[in-house]
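First the structure, which I've put down as structure tokens, then a few questions once you've had a look.
In this view, the complex is presented without one of its protein chains, the others remaining in place.
Chain nomenclature is as follows: A, B and C, assigned in order of appearance, with residue numbering initiated at 1 for each chain independently.
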Amino acid sequence: MSTDREQAAFEAGIKLGALYHQWVGTPISVQTASGVEAVIEQSVGLQPFVEEIDVTLDRSLMNANAFGYAELSGLMFDVTIRTKVGATTCVAALRPENGYPLMRIVSCDEEEPLSDH
Amino acid sequence: MSTDREQAAFEAGIKLGALYHQWVGTPISVQTASGVEAVIEQSVGLQPFVEEIDVTLDRSLMNANAFGYAELSGLMFDVTIRTKVGATTCVAALRPENGYPLMRIVSCDEEEPLSDH
Amino acid sequence: MSTDREQAAFEAGIKLGALYHQWVGTPISVQTASGVEAVIEQSVGLQPFVEEIDVTLDRSLMNANAFGYAELSGLMFDVTIRTKVGATTCVAALRPENGYPLMRIVSCDEEEPLSDH
Partner (left out) sequence: MSTDREQAAFEAGIKLGALYHQWVGTPISVQTASGVEAVIEQSVGLQPFVEEIDVTLDRSLMNANAFGYAELSGLMFDVTIRTKVGATTCVAALRPENGYPLMRIVSCDEEEPLSDH
């Protein structure tokens, strides 16, 4: 059996794993970065259980190669995603930690029931 | 805060989301399918927290196009993965359900402590 | 040895092959399609030898699955790209032909030298 908490965490993991491998390798530059951020947010936002997603790409890593552009790499991602299953909200992140593009759970919380007075 | 159970579920989600978007679109045929299955298993098996992964691709969907090959599509996947974080094991699957390549948690379980006699 | 004509054709092939495998599988809907088109155009446009690229995605194929979205598939692409190497311009296309997402050269032409009167 699994609970809402585990399912919310599972869904957050799916989305982060998917977006990483979908977009790594895309040609990118400082000029096109904001468009790519918006499209990643919109695309992931179409998927079930996603409440909110925020994508920021590290422009300081977009060093142009000999041909004038960079490729989106794992360490450029700073992503926060919030999924919801039942009453549980899970917040997870993808961002560099010690030189590795780490995915981790930030929090899993049940909604506070409304107070009755 | 998150527990081992949520983290095990999160890791299973990451791996399923990642492998789906990494390999969808690969040219494939009935002749090459077993090699692709093995490489997906080996690649995913390199990642942290993965205890076991089994990948079977549905050969009945590998209908050759006009040029004699097919592309790996989401509905071909039948994947079972087992992740472990602390004492918790999570089993998750990717397989078709009602025409959709569904990812779901099969179980999340703590290891039974050894009996003392 | 290879000529400008062959190199212009080669570059067009690289870009079409790359964009196909980069973006296939992305979650998409009629609402997000124009943003995805623009980002593909901008990303490919960063690469060397690309003079112009036009991407249209077939919205009639974006049938929502049980979860309300579609995935970008090969048959949705209608792409025209123009590459230039030396004095040669190559126009190539990716679009469905007999149910297959066919990539083909439309034309390879040298620039007309300017008339001297």
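In this section, contacts are C-beta pairs under 8 Å (C-beta built on N, C-alpha and C of every residue); 3 or more make two chains touch, one makes a residue touch a chain.
Note that this is a predicted model, so its numbers are computed, not measured.
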Missing-chain contact among C:L16, C:I53 or C:L72 belongs to C:L16
Determine which one of B:V44, B:L57, B:M76 or B:C90 touches the chain that has been left out.
B:V44
What residues on chain A make contact with the chain left out of this view?
20-21, 24-25, 65-67, 71, 74, 98-100
Considering the whole complex, not just the chains shown, which residues of chain C touch the missing one?
1-3, 5-22, 90, 92, 103-105, 107-108
List the chain B residues touching the unshown chain?
22, 25-29, 32, 35-36, 38-39, 42-44, 46-48, 67-69
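Just so it is clear, only the chains that are shown with their structure count from here on.
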Using mean Cα positions, find the chain sitting nearest the overall protein centre.
A
Centre distance in Å when chain A and chain C are each reduced to the mean of their C-alpha atoms:
28
Return the residues of chain A touching two or more other chains; collapse runs of consecutive numbers into ranges.
22
